[in-house]
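Apart from one protein chain that is not included, each protein chain of the complex appears where it belongs.
As written, the chain order gives the labels A and B, with residue 1 at the start of each chain.
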Amino acid sequence: MAIAKRQPKSTSAPLSPDPKHPLEDLIRMERIPHIWCPGCGVGTVFSACLSAIQQTGIDYRKFSMVSGIGCSGRGAGYVRLDSFHTTHGRAIPFATGIKMADPSLNVIVFSGDGDLFAIGGNHFIHAARRNMDITVICVNNFIYGMTGGQVAATTPHMAKSSTTPFGNPDSPFNLPLLAIASGATYVARWTMIHSRDLTLAFEEAIGHRGFSFIEVLSPCPINYTRRNKIKTMDMVRQFHNNTIIKNHANPSELDIDFQKGVVLGKFMDIDKPTPDEILAKLRNQ
Amino acid sequence: MEPKVLTGEHFINGDEACAEGAIAAGCTFFGAYPITPATEVAERMAERLPDQGGTFIQMEDEIAAITSILGAAWTGAKSMTATSGPGFSLMMETVGLAVVTETPCVVVNVQRGGPSTGLPTMGAQGDMMQARWGSHGDYEIIAIAPSSPQEMFDLTIEAFNLSEKYRVPVFIMSDEVVGHMSEKVVIPKASKIKTVSRPRPSGRKDRFKPYQPGPNGVPPMATIGEGYNVHVTGLTHDEQGYPVMSVDTQKEMMTRLIGKIRNNLDDIIRTESYLLDDADIVIVSYGVSARTSYTAVEQLRGMGIRAGLFRLITVWPFPEKQIRELATRVKGFVTVEINMGQICREVERCAGSKVPSYLVGHTGGTVITPDAVIQLIKEVF
Partner (left out) sequence: MKYWREPLDTGEIDVVRGKVYIIKDRCKGCGYCIEFCPREVLAFSKEFNKKGYHPPMLVKSDGCLNCHYCELLCPEFAIYTVADEGEAGPNPVASATENQKSRLKA
């Protein structure tokens, strides 16, 4: 039973009086509008992810999306794929189960910084260590958005949140450094405004054999920028103006500081056997 | 390659028999995390599964272990994990996810003394209520309690079958004694082993509703990659699987989830009766304590006391109907369990005020002796 592979986007937009949005075949349109607030970047990142899925040309049935809990965690609920909205922090082990039980699937974890790096941090480092062949997309909006703007493991030092009303005393994670130190074999960082690079990075990450991680900086207009008296558009302009693309930059210099400029790009792309491949080899011995 | 079913007679411990039962039942995915006294289940699976085309993975903690088996279950695999008290506690949130997403899976709890780190190498039966109510919210699950290595084999197959049939997590509530005890285990021919697989969808994929129930209240389950594009969420959802935050949807979903167990009690519940027909005193027990109780009944009979054993093979759902029926014709109940009164409370609840109900309990770390049971019965009856 074979179905025709979807055409890449460039040829799929028919010119009729009322053509559809080119991503509609991958979106559960009956669930739109989504819950993301005006100005929230999650929708943009989600859209880039769907474009990347289209552009791989791979049969959609060979994809599965897994999310945890939070604003970004709603991603799995809008994609027209076999999709799973799991418990808080546990998207990666769920994805690990899917991938190890059926290695023919492309498993994408689409979730947020709180979900992946606070409550789910342990799973992240271990999946990276194993070089589990999944793609982890982290929408980093610097805050717990859905619960109303509490401090996260990615909130900048001294930034205000509802639980750090006088400023965040802690320092945030440098996520690409964490990923690389843990053993991730593909690591990149972009912002939601770099959606073309982002789409290409997602496509590359899906094609990458092994653990791929992409951090995407994104504004939270309601719970981060407003509380910190930043105009959301100014933050997005910062993404555009105060960032430097520097592939293979030194991971320890990837802390997020818009004053000195935030480094974007691809920081790691190496080849290493994956657990499912190794297991398949062992089975054949 | 070793055969899938190791037909023949074996002298193995309960944990190993459990692993063999899982493989015989068709389990192809095991998510592990080491913990005494359940580790031998994982070790046996690690050695045996790859040969069967299955997948063993040791995860970073018990939360990951149980979550991984849910992911695997959606690829069509029959999946299992095994743990003991501390790991069981960590798994509880995900048990709720399995219940609400109707993901079949088997969770083995080889119980040890608790709470907390407790008595890692010594048995207890203190997690029985946790198995029933450990995850938040209201729900129904199935829990069965093997009393011997042979039953660790047989009931693990049963656990998979129930889990697949009702799309519900099934707990094997073993204990350290049964897990580490070695006895003869007879494994039948593969052709004699009855296995059940989850109901599967048919018909138009674009019209498929992943949570539209079948005849027994259980919806057919699609597999990732088939093109059904299912959405699975831990949020309250409608038949399409989409989140709907409403009282009506919650009521509809919960009524069905609870109903698929409560409306099929006769199919699910298994108990064993020993000398109950003319019994005045009913000893209710399960797991290793049922062995104690069996000896106690024999000795009491020798003393002319008409005692009988009602053994719970299925602990949850609780065989209420059977206990209520017994309560109409006996003088009293004695529950024997290695805790300070968990299943005893259920027996009391069902016996009502008609007949007295007593506990022969223990704080854990050892089995209860038949003498303790006999002594109590002599005192109170």
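Points to keep in mind about this one:
What we mean here is this: a residue touches a chain if its C-beta (ideal position, glycine included) is under 8 Å from a C-beta of that chain, and two chains touch if they have at least 3 such contacts.
Predicted, not measured: the structure shown is a model, and the values here were computed from it.
Although it is left out of the displayed model, the omitted chain contacts the following shown chains in the full complex: A.
Within the complete assembly, A:236 is the residue of A:105, A:236 or A:279 that touches the hidden chain.
For the options A:44, A:64, A:111 or A:155, the residue in contact with the chain missing from this view is A:44.
Taking the whole complex into account, chain A touches the unshown chain at residues 13, 15, 19, 21-24, 27, 32-34, 36-44, 46-48, 51, 192-193, 195-196, 199, 232-233, 236-237, 240.
Heads up, the rule we're going with is that only the chains that are shown with their structure count from here on.
Those residues of chain B whose C-beta lies close enough to touch chain A in the complex are 28-29, 31, 50-51, 53, 55, 57, 59-61, 63-65, 67-77, 79, 93-94, 96-97, 222, 224-235, 242-243. Within the complex, the chain A residues that touch chain B are 3, 28, 30-31, 61-62, 64, 66, 76-77, 80-87, 90, 92-102, 104-105, 122-123, 126, 275, 279, 282-283.
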